[in-house]
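Below you will find the structure I want to go over with you.
The other protein chains are all here in position, but one chain of the complex has been omitted.
Take a look at subunit A:
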Amino acid sequence: MRQQDSNLVEAEEVDNTVSVMDKMTQNELSDLNMKQGVVSVHEKGIEPHTSSDEVQNVDEFTLPELSRTSMSLVPYVKRSLTLQKLVMLGVDLDKVQRVKEVSELLLKSDFKKDLLPLFKFLSSIKVPVKDMGKIFTENPLLFKENVQNLELRVGYMIHKKFSLKDIASMAIRCSIFLLMDPHKLDEKLGFLQNTFQLTGQEVRHVAMTYPKILPWRQELIADVRFHIKEFIGFSDSELKEIILKEPSLYMNNKNAMVKRFVYLHNTMLLDHHQVVQWPGVLSSRMFIIKTRHMFLLSLGRAQYDPCQENFVSLKALVTGTDQEFCHNVAKCDVNKFYDFCKTI
């Protein structure tokens, strides 16, 4: 079984505990001493404190439980309805608790009072319920936000003529943009527009197709653009075409992209125009391009000129599983391809 290696979770603030400790009866204190060091929270010794309510329905923890340290949220889940509801909604508590201070926040918060407004807000921008867990798992700091801030940010997006449906799909794929300040968001959209000479509609298209580009640092995007412009030699219009077709390319490793282009250009004899037809080839893995090209070469099928017959498009070459590739492009058995790979 795996080990829980998350950061230490203090169940309650220390001074808070001390102040409450004064009020504790002698009985409770002795019980606390007895419980020190015991890992499981669900011991019968705790139950007298909570006997007035049903165990499953109690969201508040008894003092002995809270004054003890725990490595993870796991011991609290059985008792806390808040945490159970989060799990039901698909929030991965294991990932969430790795972010600093989030687990304390979740333990202290009440689902109905603190967290439900956030879910209601997401539902109001038409995020399907099954995707809400994913949003909070990837971006646990969203638990700390209040709804007014989120409304402000979404309001800005609507002002920039994004439809609600677009915003919802962007939030699912890149929830971090919900935490971005409208000023910064505006700056980023403006940067994209100015650097690549895009129209307003095109900026929206780029943000829609790959929302992860929004929180990405501007300098890095500019650096990659400069690098592939100077080292590969794409023109400005080609760079624009690339960001419209495959924005993720500007977040890739620039040196690896140049390497792939060198192989495509010098070995497979493709020109810049052909690469821009499907720029995703620059972000696919080198060994896939290499083995498949060499295999097609051995079969006499490496024909990348669209004007001649048996044309193989770059997309068909690189995407798809080996079975699909062998069936659609190489027209042979997949084992023949694997045997070929063993001769390289």
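In this text, a residue touches a chain if its C-beta (ideal position, glycine included) is under 8 Å from a C-beta of that chain, and two chains touch if they have at least 3 such contacts; residues count from 1.
FYI, contacts and distances are computed from a predicted model.
The complex includes a chain that is not drawn, and of the options "Ubiquitin-conjugating enzyme E2 2", "tRNA pseudouridine synthase 2", "TBC8B protein" or "Defective in cullin neddylation protein" the UniProt name matching it is "tRNA pseudouridine synthase 2". Contact with the chain that does not appear here is found for just one residue of A:Q84, A:S169, A:Q193 or A:T209, A:Q84. Touching the omitted chain from subunit A are residues 1-2, 4, 73-75, 77-78, 83-85, 87-95, 111, 119-120, 123, 129-130, 133, 287, 322, 338-339, 341-344.
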